[in-house]
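Input: a single structure, listed below in structure tokens.
All protein chains of the complex are present and in place, except for one that has been dropped.
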Amino acid sequence: MLGLGAFTISGVIEARRKEMDVVGATAVAFITAVGGGTVRDVLLDRYPIFWIQDQRYAIYIFAVAVVSFYSLRSARLAKSAILIPDALGLGLFAVTGATYALESHASFFIALLMGVITGVFGGVLRDVICNEIPTVFARTQLYATCALFGALVFMVMDRAGVAAEVAVPSGVIATLALRLAAVRFNLTLPLPR
Amino acid sequence: MLGLGAFTISGVIEARRKEMDVVGATAVAFITAVGGGTVRDVLLDRYPIFWIQDQRYAIYIFAVAVVSFYSLRSARLAKSAILIPDALGLGLFAVTGATYALESHASFFIALLMGVITGVFGGVLRDVICNEIPTVFARTQLYATCALFGALVFMVMDRAGVAAEVAVPSGVIATLALRLAAVRFNLTLPLPR
Partner (left out) sequence: MLGLGAFTISGVIEARRKEMDVVGATAVAFITAVGGGTVRDVLLDRYPIFWIQDQRYAIYIFAVAVVSFYSLRSARLAKSAILIPDALGLGLFAVTGATYALESHASFFIALLMGVITGVFGGVLRDVICNEIPTVFARTQLYATCALFGALVFMVMDRAGVAAEVAVPSGVIATLALRLAAVRFNLTLPLPR
């Protein structure tokens, strides 16, 4: 829920930058928050989709969006405040995406990919709707790579027979740790352009 | 069908503004017309999707798109001509979206949301493809709110036991009336920015 809230707030921030009103900002925030999980569910044929099955997700997201729309004064401040919940959400989405893919009998590589898609696609949809090139593709600071790393940690432990109660939090913490390190030390991929 | 035609024409208008040729305009018009219903069917796992099951939708949309591409002279005139069919289409899409969601055992709030998504998502896709920020999110004149209102009127009547033969047209008329009032009196949401 913390992660969903962080994704919601990142949608509101972007929508405000585009001078949308509260209806537009709420819509963009909703798409940012549920986009990754929705694409995952559609690709894996998992129905009913998580937010259609349980309306509490949508109500929570709408509440966070409206409150943050009216209380946000500084986008810079908000961005640093959501850094940790956003990284937690990224990790949790990456691990659940990988888990669901494995449940659907996807192979190792595809499950990894599905973890990354689940983690980052909400942000991609947000940027496409706001008429920007997706920051996750353009930014050099590690982001998608953190989702990939967390999903990988989870899956290696899962394959090694580690219980889900240990493997899931390990994957989430791995994502969080790498993401915070990336922001703190301005890490970029050690690859030529 | 009137509503689909209006959505088609709004796609052609936008495509012409972007200087597309007849093929591009027809493609954008098709996506505008069927986009909302397609997203609804995919999210609710309703297959076959309505326009795949019955090819008459697609043939009708293509015919309207080509005719309007060559006969449109004034976008301003066309916009005022499609105002009523567009509002009718919005209302009908909103009510059918809510109906189908209820049939899929979605909760009240999700059914409302699905009504709005069905009504407005074709226009969102049109604007994303034409490289614009979706007007439905940016515009202050009521639009998404009209779909929400119509879906709400329908659902309250439906829950109160009113027959579909009365509840469906009531929802459509509620959308139409609010939309026309919004355009006539330039209504905006009575909310601070």
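By written order: A and B. Residues from 1 in each chain.
The criterion applied here is as follows: contacts are C-beta pairs under 8 Å (C-beta built on N, C-alpha and C of every residue); 3 or more make two chains touch, one makes a residue touch a chain.
A quick note: this is a predicted structure, and the numbers were derived from the prediction, not measured.
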| item | value |
| --- | --- |
| Selected residue (touches chain absent from view) among A:A6, A:A65, A:A98 or A:V124 | A:V124 |
| Residue touching the undisplayed chain, where the options are A:A106, A:V156 or A:A177 | A:A106 |
| Residue among B:A15, B:V64 or B:V120 that touches the chain left out of view | B:A15 |
| Sole contact to the chain not displayed, among A:L2, A:L77, A:I133 or A:A181 | A:I133 |
| Identified contact with the non-displayed chain, of B:M1, B:I52 or B:V166 | B:I52 |
| Hidden partner interface residues of chain A, rising order | 42-45, 101, 104, 106-110, 113-114, 124, 128, 131-134, 136-138, 140, 144-145, 189, 191-193 |
| Hidden partner chain, residues of chain B it touches | 15, 18-25, 27-28, 38, 42, 47-49, 51-52, 55, 58-59, 70, 128-131 |
